[in-house]
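As you look at this complex, bear in mind that one protein chain is not there, while each of the others sits in place.
Going in written order, the chains are labelled A, B and C, and every chain counts its residues from 1.
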Amino acid sequence: MRPENYQAKNHPPSHEFELNFGPNHPGIEGNYAFKVKLNGDTVLSARADGGYLHRGFEKLMEGRLWIQNIALVPRICVPDPVPMEVCYSLAIEELGGLEVPERAQWIRVMQLEMSRLAAHLFAFGGHAATTGMYTTMFWGVADRDLILDRFEELTGGRVYSIYNIPGGVRREVPDGFLERMSSLLDYLESRLPDYDNLFFRNQVFIKRARDVGAMTQEQALKWGVTGPNLRATGLAFDVRRDDPYLVYDQLDFEIPTEPGGDALSRNLVRRSELKQSIRILRQVIERLPSIRGPIRCPIPNPLAWNVPAGESYTRVESSKGELAYYVVSTGGDKPYRVHVRGPSSMHAVQVLENLAVGSRLEDVAQIMFSLDACPPEVDR
Amino acid sequence: MPDIPYKDKGSILGPLKTLGFFARRPVTEPFEPRPAADSYRGFHVNDWEKCIGCSTCQKVCDNAAITMVKIPGLPEDPVLGVRNERPAIDYGRCCWCGLCVDICPTGSISLTTEYVHVCRENELDSYFVLPDPNGIHGKHFDKGWDKTADADLVDLHQQPMGEVEPQQRDDNFDEIVHGFTSQQAIIEASRCVQCGMCHESCPTHMNAPEYIRAIWEGNAEEAVRQIYRSNPFSHVCGRVCTRRCETACSIGRRGDPVAIRWLKRYAMDAVSDERIREIAAEGKVDYISGKKIAIIGAGPAGLTAAYDLVKKGHDVTVFEALDKPGGMTRYGIPEYRLPYDRLDADVEVITSLGVTIQYNTRIGRDIGMDVLERDYDAVVVAIGLQQGRSTRIPGSDHKQVRKAVKLLRKITQGKPFKVPRTAVVIGGGNVAMDIARSLARLQKQQYGEVRMTVAALEDFDHFLADPEEVTEAREEGVVILDSRGPKQCLVDENGKLIGLATLGVVSIFDQDGRFAPRYDDSDEQVHQADMVIESIGQMTDVSLFGDELTERLEWNRGRLRVDENGRTSEPWLWSAGDMVFGPDVVHAVADGHRVAAGIEEYLGVKQ
Amino acid sequence: MSKELNIWLDNLLSDIESVQFQRRNSRRVRVDVGSEALPALLELLQGRASYVHLSAITCVDWIEDGQFELVYHVWSYETRSLVSVHTRIPRDPGVYLSIYDLYQPAAFFERDIHEMYGLYFEGSPDMEKFILTEWNGPPPMRKDFDGEAFVNEHFHWEQYHPQWLKDLEEEGGGITVRPEDVR
Partner (left out) sequence: MSEHGEGHSAAYERIRSKKTLGEILEVATSFEKAAFEFYTALIPKVSKNLRYLVEELAGEEQGHYELFTSLAGNPDIESRIQDEIKTPAEDRRFSDFVQLPDLGDHPDDQAILQYALGREDAAMKQYRELADSTEPGPVHDLFEYLAKEETLHKQELEKQYYEIVYSGGPGNG
């Protein structure tokens, strides 16, 4: 059955094909797309193509009051929004000389790690789906939802918590929250062996992911790779430890690394980080009740808030890598410039373009997902 | 590195582990929407009783989702700071951040746990919602994200105002209030949410949001410019205004209102007198109109009219019976509340524009009204309420029973009189506090102790004087008794005043809220005094009109009948200020503007 | 070790002419340098002081000064400190040198800045459009481009007119202040 107007197309003799991954490819969400040039099943070259998912954040921020942007920034990275809020707030606090109360700092750490757990569950769930292991994805999304329940309870919103504001956080922790958080952690920890059995020890996954999208540590450094992707090349670097913010210097945690630099290693690093995040959260739950005091320092009326002139560059470790905000104030009631240095835009464009070359078509989606890039942040 | 067993290859029987899942409970989600968390950010509700339509939610909304909608039938009262507008939300734009809740000055708006709304394409109008207490679909849902002290973005506390300590102030007339530092002023100004309630409630509609904004921006000169758009008595109003603006201030709904009066004072004090004169002169016409206007009374109403009219190029002469300008602001307000040099500064701005003030000239005695009518194009009477009322209780005709306004004038003029060792003031308004505190200072100076009692008819719940006046008077040693009705001034057999007898007041208002005091005969007290000062009310001396003009004029319940421009039934004669509206500086200023506008219009027609 | 390196860096930077340097705290240094000296300084920082990671390049449009400010944030894994190198170039013609030879990630940042600010980097491997493939207007991140005005001109806002509003209008009420009036 062919349409009446069908005409066979003469293919170029080179056997080169161009294929567009996304925006509607099932392997990738959002509008960001990836074009590959193929010879047979082998990728000859690759090109990232930006889309229009949540576009124009930086421009929008220049037109909004300092506080209004807190409702905007979490949208830059949907799966892992908390670091966006915290990093933006940190930048304004540095500019405005605001002292964030200790209790608020601990609450921020708690959210950051909750967000990391949720994001990692999403990330390897997504990766599993690219290799056809949809159960892992379903489980990951379902368990992430349990974390979102706690976000909803703490912040009033499931995904965009809009909970951190310059000066601290917006609400006190609800009664009984820490107990519920604690039992959630027990549950998640009990799930880890299930995930290992289903996915991380699964030979199908190991064989598919090993040596796929591999890079050396040297290459990673040269390409500006950060976060779990960098740690998967064996370099134990983490902003939380090496450029500490909030109260991370008071917390006990390890920085997992893997030597392989490939898709497998990147997923294994995330798997290990789940455990570390649970470990950090347990410490927060233990410490938080004894840290009393306000959850926010006094801030001026948001409608008449001039942040002192200056600039600040604040960095946090998001689940995807190094996230930084460069904020410039001219002393007005709106930012003069906000530059978001996101991990995803770096990974999803240059790094992915490099890694994809030479790989096989069926591995491209795996490479993409193992880098864990977040399309709205690329399109930012 | 923690040992995670994912690296071992496991057993060939591994897959059998999945059999264990048969023992796990299946996960079932109900079809109905799951109840949301306690502080969920769902659809809005708005308590219309609390909401005042200040539109602060609209200003903080980062997505431009809020439209203000006028709702006929809802209360609307500029004096109380209430508009009949309510926010409507466009759920096509709202992102449920809840900033509107956190900043709401009244705490009326909150988000609920309701989060499902479905509609067809032709029902898109249902996205535009006017939140009321019943929720988007009229179904009850618990409140979600609501105002809490933690989340409140409104600063409920005023910057503290420094004052001279009671021990340092009770024997002198130095100004008590320090005024804001520039740092304090900027912080205080930053509390403002620019709702404009103050502007609407102010009798002269001062551009308070604009000058507060200018102060916040550190631009005191711009603030003065904004102030002079509507008030040439701002040193005075910056100190002693009745500040209806602060009553209407939306921040005052749950906390201290923005200290608008002190901010005005700050701006006026921060700019040099010379620069203020330059700013005030901006906009003065560069021609001479050839019209002559006479103004009787150099108080706020008269001089404000003079200010407006001289800026229009008219030749303005002000006739003042006393030897200094200011009227009641000089002769009624003690110097510790309003230093005379600040009043002088306000007046000098006006005279520097070319207004002539002829002092020691009493119209009706030195110059007749008929002369003014003949020689001037328009005449304004703004003579205020210079005479004190008497209780006329038995014994009140004794010479040691004085009237507060006269005594205050004497103190200002520095005329000598014998300061009583013990005195009682009848009355509970600010004038009563003024005379009590002034006499207390003189007592302290001369006798080293204060023996001063104020007997007010009203109870403290309905007190007329400002609370801070009461507090400060007490700090200075004045005893204030509430609910005391004057019965009789007691005179001994030698004709010497020995005190005042009062009866307890059971209640002061009837069920309609009108004054109708009820006394308790069994509760009689005698307050020793060698002087009793009556401070119950004031009136105008209209004798300047003479019988003939009085007959020609139309009257309304004892006051001159004036039209909406302040014009009397005589086309050349206007009347303004306290004598029309009762005692209030800022009202007098507003009235001055009003008659000036009326005269300007009249002169234009007359040509 | 990192402390010694820091001291060494401070000494080095204070020796170079045309460089202003300001240590904010133990891990943040701000350096202001003339645009002609910037590549050399970065080379020094990378080659001799271990600042191998280019965290970001930020462009700021100082339209009133007629200048673009470029800020290069470089991080050292060894000293664990971040140097932000600021330089300013004329807004017109808006051409500068690429540092791709030193830092490969610069390609992405330079491409982004070129797209958003119209600032051309000579020697950058890829100045192609990334997002704005269908855009022929001015570079949108420039201060003289008013995004909100553009949107209001080119897009249609949903005009709601529900029954409750019609009822209110009949009673003499209705919309008084639209959101765009207060922005």
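One rule holds for everything that comes next: a contact is a pair of C-beta atoms (placed from the backbone, for glycine too) under 8 Å apart; a residue touches a chain by one contact, two chains touch by 3 or more.
Remember, it's a predicted structure, so these values are computed and weren't measured experimentally.
Trainee: So which of the visible chains would the left-out chain be touching?
Mentor: So, spelled out: the chain left out of view touches B.
Trainee: Touching the absent chain in the whole complex: find that residue among B:115, B:211, B:228 or B:519.
Mentor: Reading the full complex, the residue touching the unseen chain is B:519.
Trainee: Pick from B:153, B:263, B:280 or B:542: which residue touches the chain that isn't shown?
Mentor: Touching the chain that is not displayed is residue B:542.
Trainee: Check each of B:242, B:352 or B:528 against the chain that is not shown and name the one that touches it.
Mentor: Candidates B:242, B:352 or B:528; residue touching the omitted chain: B:242.
Trainee: Would you indicate which residue among B:51, B:378, B:465 or B:562 is in contact with the undisplayed chain?
Mentor: Here the residue in touch with the unshown chain is B:465.
Trainee: Just one of B:93, B:277 or B:559 touches the chain that is missing; which is it?
Mentor: B:559
Trainee: State which residues belonging to chain B touch the missing partner chain.
Mentor: So the residues of chain B touching the unseen chain are 240-242, 328-329, 332-333, 384-385, 389-394, 396, 405, 427-432, 457, 464-466, 485-488, 510, 514-519, 521, 535-539, 542, 547, 550-551, 553, 555-560, 578, 582-585.
The rule is simple: only the chains that are shown with their structure count from here on.
Trainee: What topology does the chain touch graph have (line, ring, star, complete, other)?
Mentor: Shape of the chain contacts: complete, all pairs touching.
Trainee: Give the label of the chain whose average Cα location is farthest from that of chain C.
Mentor: With centres defined by C-alpha atoms, farthest from chain C sits B.
Trainee: Compute the distance, rounded to whole Å, between the mean C-alpha positions of chain A and chain B.
Mentor: The answer is 54 Å.
Trainee: Centroid from C-alpha atoms only, then distance chain A to chain C, rounded to Å. What do you get?
Mentor: The mean C-alpha positions of chain A and chain C differ by 22 Å.
Trainee: Measuring centre to centre with CA averages, how many angstrom lie between chain B and chain C?
Mentor: 48
Trainee: What residues in chain A touch two or more of the other chains?
Mentor: none
Trainee: Please list all residues of chain B that touch 2 or more other chains.
Mentor: Residues 59 of chain B touch two or more partner chains.
Trainee: Please output the residues of chain C touching chain B within their complex, sorted ascending.
Mentor: My answer: residues 158, 160-165, 168, 171-180, 182-183.
Trainee: Quick one: in the complex, what on chain A touches chain B?
Mentor: Touch residues, chain A against chain B: 64-65, 67-72, 142, 149, 152-153, 155-157, 160, 162, 170-172, 174, 192-193, 196-197, 200-201, 203, 254, 256-257, 268, 271-272, 275, 295-296, 298-306.
Trainee: Could you pull out which chain B residues touch chain A in their complex?
Mentor: Per the stated touch rule, the residues are 1-2, 4-10, 14, 17-18, 27, 36-41, 56, 59-60, 62-63, 95-99, 102-103, 111, 144-145, 148, 150-151, 153-155, 187, 189-194, 213, 216.
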